[in-house]
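The complex is shown incomplete by one protein chain, all other protein chains being positioned as in the whole.
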């Protein structure tokens, strides 16, 4: 299945150190199918123009293609407002500035978790410095959010920010329950879905969150583009984040008025080619049965995890039924960096380090882990090569 | 010259309404040479990975390529700090937040001009709303900044923000003089160089500004990427703008510390493919003699301007020796939109409207203009087709 | 899809044209088909929103048939209003509500009906139908 799919991805004809590429760094970024790469080349080769207020043909095509990306986002994820950003990080910063700054005041509580990616911690710490909101971190115990602690933290909370699926552990949090609990106390909810949308189809309205942030590059789309989906209620509470370009209605020396739709939050020339590329990725992925791939990949990851444990590694991922196929592990003596370079020497790409989640590392009591993360095009043979690669490392190092 | 160059740009094999494309909307965005398009496809097809803290081969190549873009920016423009943004607009917003918010206080004067693009007005209006700085607009008289008024406005000013070259008129402001005057009163200076870098090579240190903002897409590079060049002094006064990803040194639940180099201002997965594309564009453009093209294009623009005036059009561009080859005009009775669509019917792309410079439109006393802007690949034959196209419009409409 | 005769005629007229410039000329000719809304009646409530040029449309039901008055500063936009006028003026509200804007694409008057490429046509078409709906409520 994965093997068959590899044909769609030009990069898999690449060799690394004389070996066929085994790419297991998907939680960092995924590879791109030819249709996505071609959509962007095609745009630059035949429709390139700046968008909006467009009268000439190219500008019309560019606008149509860019807005098609938004249309696809809205229909795929069932939402009314999709602001296009440069990625998850900008999406969360946008929420913190455009919503947080205007709807929170000193002393208001914002609930986060210890499992968050830096991109869902630092913007709120910066907000706390500016307007003195109180940050409450829900602890992680044995790879899971402490739901009792969440219950307590929610008291009087105005905003809850939770990672849907952890990029370090693959843990999928019970976001439905968390959102229900948060809504009960009247809090707005932001979900960091960077690692979620690649693995499952989310119905934004049904989920009931106010903000959903994710990046195209983690779901076979291009770099430099992402989105913040916003509920109608939250949208109506937001003020502009960045100024300039087409986000205005009128500009005079005395002051400006803003557009009322998503453009209000998209200052400057947008990511046009990236919009074409992401639209192609969204179309491509709509033809994929994510659910069946999910169980296939989870099975592979579990197999790998068992094998790693048997070889003396500590595995931090729990790989519960809804978790993503991410295996984070350490070896008792081999430094993660040495480990990863010796795997790379065999054509195997994994990530090491703190994965932009230092608080979680602190909780796990490690400086970093080695992370193998699987995606659509990975297959059993990748897992076999990976394990054989591990064995060679162990042989050499112990 | 332009004709020969067209071969490098795949889009010029495109026909619009049965006519070869004559692209005169370069001030909005320029076309891309094949080497730029290919650099991005190549990246996605063979080196795609997330950057920084990279141990595996692809990640190393991706990081190297992305950082190569920064290196080229620093050497081409002679500067020590080049922060990569999504474009001019984000660059200016970054300056307003990361520098402005921390170095200006209520009542401090910020000097702008009536010639600014919205992207160099709205961020400052938004800053004024947040921290009550005073905005002083230097008037434009007959297509030129009123330098006496500037002198007056500079009194006690803390920051001066000026467009280097106007996107509406092509007017190149005497930025050297403006910077010297501003420095005399101890003000920091931001130059909006979106329309400048495509046309002339800027030596940032020699120029002496503190901030220089521009976009890749207006100089044959990709969409979704741009830069803010920053002087050492200004850089040392800045605090982070967006949080998350690799801009941190350490993150704990109690607080975070930040990187000390440009990464401090680049939160989240950066524009990696775009970095590869822009690097290719910077290399490509370094082989171009901008100066000789500038005089060639200015000559074409002047010829066009004369012809338009003779046909009863009002031309707003002055086309002085250093101005960019931009011809903004209106017809006494034909609506700009009708005009532009009738040109488009003949394969000619021009822009109409307020060009994101409503205050300048107000000053010119028009709602919008028709703008023909010329770039490297344009040639005499484009000008001839354009004028013939104009004639056909006039014939049909009058 | 079959269209009312008046529209069918327009479709055929446009389909015969091969040159885009000529097509736009014919489009502009339709601007004279508009029952012009005098400038002094232009106001916020009859302003067409999201249109690049200034355009106004007023719709009323006279003797149980729809009647629109319109005006635009750009001649092509008024041309589109003219075509729209032919399509709706004098028709019973119900048949106006049954119309779809697709004929403009079919005739090649517009390349596409997406908001960014329909030159305001889609917006104006929707506005007319909405006003008719409100009027017969």
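Note that the chains take the letters A, B and C in the order they are written out, and that residue 1 is the start of every chain.
Heads up, the rule we're going with is that contacts are C-beta pairs under 8 Å (C-beta built on N, C-alpha and C of every residue); 3 or more make two chains touch, one makes a residue touch a chain.
It should be emphasised that the depicted structure is a prediction, and the values quoted were computed from it without experimental measurement.
Participant: For the chain that does not appear here, which of the shown chains does it touch in the whole complex?
Facilitator: The omitted chain makes contact with A, B across the full complex.
Participant: From the listed residues A:212, A:345 or A:360, report the one that touches the chain absent from this view.
Facilitator: Of all options in A:212, A:345 or A:360, contact with the hidden chain holds for A:345.
Participant: Which residue from A:200, A:237, A:337 or A:380 sits in contact with the chain not drawn here?
Facilitator: Residue touching the chain left out of view: A:337.
Participant: Tell me which residue among B:52, B:76, B:294 or B:354 touches the hidden chain in the full complex.
Facilitator: B:52
Participant: Using the touch definition from the top, which of B:67, B:80 or B:200 touches the missing chain?
Facilitator: Residue touching the absent chain, from the options given: B:67.
Participant: For chain B, which residues lie in contact with the unshown chain of the complex?
Facilitator: With respect to the unshown chain, the touching residues of chain B are 51-55, 57, 60-61, 63-64, 67.
Participant: Tell me where the left-out chain touches chain A, residue by residue.
Facilitator: Given the touch definition above, chain A has residues 17-18, 335, 337-338, 341-342, 344-346, 353, 392, 396-397 touching the missing chain.
What we mean here is this: only the chains that are shown with their structure count from here on.
Participant: How many angstrom between the C-alpha centroids of chain C and chain A?
Facilitator: Roughly 44 Å separates the two chain centres.
Participant: Once you find the CA centre of chain A and the CA centre of chain B, what distance in Å lies between them?
Facilitator: That gives a centre separation of 30 Å.
Participant: Could you check chain B for residues that touch two or more other chains and list them?
Facilitator: 17, 337, 341, 344, 353
Participant: Taking each residue of chain C in turn, which ones touch at least two of the other chains?
Facilitator: Within chain C, residues 52 contact more than one other chain.
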